[in-house]
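One chain of protein is taken out of this complex; the other chains stay put.
By letter and in written order, the chains are A, B and C; residue numbering begins at 1 in each of them.
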Amino acid sequence: MSATTPHPAFHDLAERVNNWGRWGADDEIGTLNLVTDEVVREAAAEVRTGRRIPLALPLRQDGVQTGMIPGRVNPLHVMVQINQELFGPGTVACSDDVVTMGLQAATHWDALPHVSHSGRLYNGRPAETVTAHGGAAFGGIDKPRHIVSRGVLLDVARARGEDRLAGGHAVTPEDLDAAEEFAGTRVRAGDIVLVRTGQVQVYLAGDREAYGYPSPGLSVRTPEWFHARDVAAVANDTLTFEIFPPEIEDLWLPVHALDLVEMGMLQGQNWNLEELSTACGQERRYSFLLSATPEPFVGGTGSPVAPVAVL
Amino acid sequence: MSATTPHPAFHDLAERVNNWGRWGADDEIGTLNLVTDEVVREAAAEVRTGRRIPLALPLRQDGVQTGMIPGRVNPLHVMVQINQELFGPGTVACSDDVVTMGLQAATHWDALPHVSHSGRLYNGRPAETVTAHGGAAFGGIDKPRHIVSRGVLLDVARARGEDRLAGGHAVTPEDLDAAEEFAGTRVRAGDIVLVRTGQVQVYLAGDREAYGYPSPGLSVRTPEWFHARDVAAVANDTLTFEIFPPEIEDLWLPVHALDLVEMGMLQGQNWNLEELSTACGQERRYSFLLSATPEPFVGGTGSPVAPVAVL
Amino acid sequence: MSATTPHPAFHDLAERVNNWGRWGADDEIGTLNLVTDEVVREAAAEVRTGRRIPLALPLRQDGVQTGMIPGRVNPLHVMVQINQELFGPGTVACSDDVVTMGLQAATHWDALPHVSHSGRLYNGRPAETVTAHGGAAFGGIDKPRHIVSRGVLLDVARARGEDRLAGGHAVTPEDLDAAEEFAGTRVRAGDIVLVRTGQVQVYLAGDREAYGYPSPGLSVRTPEWFHARDVAAVANDTLTFEIFPPEIEDLWLPVHALDLVEMGMLQGQNWNLEELSTACGQERRYSFLLSATPEPFVGGTGSPVAPVAVL
Partner (left out) sequence: MSATTPHPAFHDLAERVNNWGRWGADDEIGTLNLVTDEVVREAAAEVRTGRRIPLALPLRQDGVQTGMIPGRVNPLHVMVQINQELFGPGTVACSDDVVTMGLQAATHWDALPHVSHSGRLYNGRPAETVTAHGGAAFGGIDKPRHIVSRGVLLDVARARGEDRLAGGHAVTPEDLDAAEEFAGTRVRAGDIVLVRTGQVQVYLAGDREAYGYPSPGLSVRTPEWFHARDVAAVANDTLTFEIFPPEIEDLWLPVHALDLVEMGMLQGQNWNLEELSTACGQERRYSFLLSATPEPFVGGTGSPVAPVAVL
């Protein structure tokens, strides 16, 4: 990432959040190692009402992609059989479907090798381990075999008394502190943090262009906050995850580079946190059991996910 | 299903398990209505060790499909960007992927409109509501917005002292009773039952043809058992779910017709229950929290799913 | 087509251009029957200089589709192998690609069953012969096994002294007469007529939205002209083929209905006629050998085509 090397900020941050070797030289799941059995037991203990809130956007051709990102196509769902009487006239009739979609097109997790910088992936592996033949040989989305943990909603917008953050708003560590205070819980090791900006409302209102750009999102200073808390993963309700256009000129996607490459922490994007925000407000608690296992695409650098919060 | 009309057995069974109207004329999720908040609270209480067992087969091009079912294609995973420096030389490099796959190709849920008989879907809706333009207008896989409940493994093979059932073995209500006895728990309303035959071992050993056919599977007599217990959903470790070839000559896919159309109960197929069987044996309990929310393909008649059992 | 029944114009025209039964009740290729061996011999005799002009737009993800027509996706071209040494290190390395695309997305032919009206396809066949399982059982794009004939460029724009026609311009029979006069040749039975509006310039200049709408195109009065001349097929350089929005309020796609259903005449769209216009102008002749065989998708209601004019 030579273009970013002039930025001392990046290198200092990279050094401070780096987790390479922390779970061994062969580790492929990074901060998900922090989700221990004990964390999961505590997560299950968060269930009080049994209310379930789904966090995925519907998968449809008019999804959040606009064509701006080449190849990241919205789901094209087609029927290959419609009430087909496979075994002869009058027998049970079957309907079958096929989908073509970008693995990062909708509500998804980025796998660790989704980005590289300076020729390196998480844990120092060479970027060249991602190939046309098989995808990511290291750290693919099939490697974390399950993602179930305690979830915490940091409702940054609501904590600021806003319905949604403005396009130019970079979510800072101070915003996270305030949202944590608002939530009345403390983020712990192994937690999955959901950061709500409210930006997904723009898409839900029908404006796909404005949803993507300009977008509020995480500041380059947040990875250090997540690192300090030993968070297992972070997701939010924007297309770009981090603020876009970026805070620092010519420093593109620094949060991706810090989270995925340096820390080895999965990022989730395009999560719909609106209904969850309402529910947490109603129940006056912002922690819950979160189940968000990706589809195990072998070598995938991402995966659609249908997360559910259980309150 | 005129070819099946000569079978009094089918019609009697259909009548006995029919749930049309039970949750209202507009209901689109059937027995998933049985998963109440209370059931979910009890499900969370099943978590003891926090151990998580994933139940999905890896998604890859050499998946379980052989080409026998037209259009049901194994996942074709391709990279559309590999370490692409989107913002100019030296910037953070991104990798992106696209998949084309049959929604019923791998570990999946069948949605209620996946089959019709006699021109009808669940709740009496016309089969014609499944169209090329939009798929299933009624009861699509996007309608159950979350699937989290108590799971129970009925390890029929193990209960019979076998590693896997023979190809011609129809799993009967008596087998389910025995497996329940073996499990030491009683299946309750709202539970999701996982029926293990061991058949997926055949695929894991590399023989895709023999995995599909001949296959052990559920007997035409089992829907009544599930109906009596008010089960929310059932999944197993076979390609066809029910015994194949069928028990009764010329009565094709009767279990599909009874479960999906008459009862309105989702079916899961190609679930890998091997690791779960081992874990349950080790922990000597066969109930757990099960999280298995499908991807919300709008109008989908099925969806890949990455289920996780939390013990 | 009940919405069009109030339009006496449509019904009169339909009657006048109808070819049902003309080539037998089982005919599936319509006016392509007019391309006899003799026509092809004469077409070959049109070759004077041997200059070849390709008429297809490049196939790429930023093709002419904007998402307006659901499911008609631009080509998504992906590499599934890149310099893969299939037989071991150091052996010949192979690269392979896969494409996903709408058959009508780029430069293409509409097959006869691409549209139906009043429940009927060409030759009176029921619209229901197009199904999710196999596509068009009647008249699919695989049925005309070859399309090679004499081509005539009717350069309507140039004949009017314009570089391209305005968005609201309906190409009339009088325009075709004038362009024929300008061309200095007479359209004959079995010819394939290429009608140039110049509209494709809008796409080539980068404005996909304006390319599609508003668009010049063929008037509802032109099918009768083509019918009178016994033309074998017609193609032009627009997205919609006919003028769009339509000439007569609430009469949508009447030219499609007349050409494809009533006459049984293939239509070509998104053909790039710019280079051909220049070449014909230079050589002062507007007839040539045209080779434009569709890809034989079984049951396809259209196909991409890479037409070549040989002058």
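Everything below uses one rule, namely that a contact is a pair of C-beta atoms (placed from the backbone, for glycine too) under 8 Å apart; a residue touches a chain by one contact, two chains touch by 3 or more.
Being a predicted model, the structure only gives us computed values, none of them experimental.
When you scan C:Gly21, C:Pro58, C:Gly168 or C:Gly281 for touch with the missing chain, the hit is C:Pro58.
The chain omitted from view is touched by exactly one of C:Leu86, C:Leu204, C:Ala228 or C:Ile248, namely C:Leu86. Among C:Gly30, C:Gly135, C:Gly151 or C:Pro216, only C:Gly135 touches the chain that is left out of the view.
Remark: the residues of chain A touching the chain excluded from display are 70-71, 76, 78-80, 98, 100, 132-133.
Of the residues in chain C, those that touch the hidden partner chain are 1-5, 36-41, 43-45, 47-54, 56-60, 69-73, 75, 77-83, 86-104, 113-117, 127-128, 130-132, 135-136, 142, 145-146, 148, 252-254, 256-257, 289, 291, 293-302, 304-308, 310.
Residues of chain B that touch the chain left out of the display are 61-62, 67, 70-71, 73, 76, 78-82, 84, 100, 131-133.
In the analysis below, only the chains that are shown with their structure count from here on.
Averaged Cα coordinates give chain B a centre that lies 46 Å from the centre of chain C. Shared interface positions of chain C, defined as residues touching 2 or more other chains, are 70-71, 76, 78-80, 100, 132-133.
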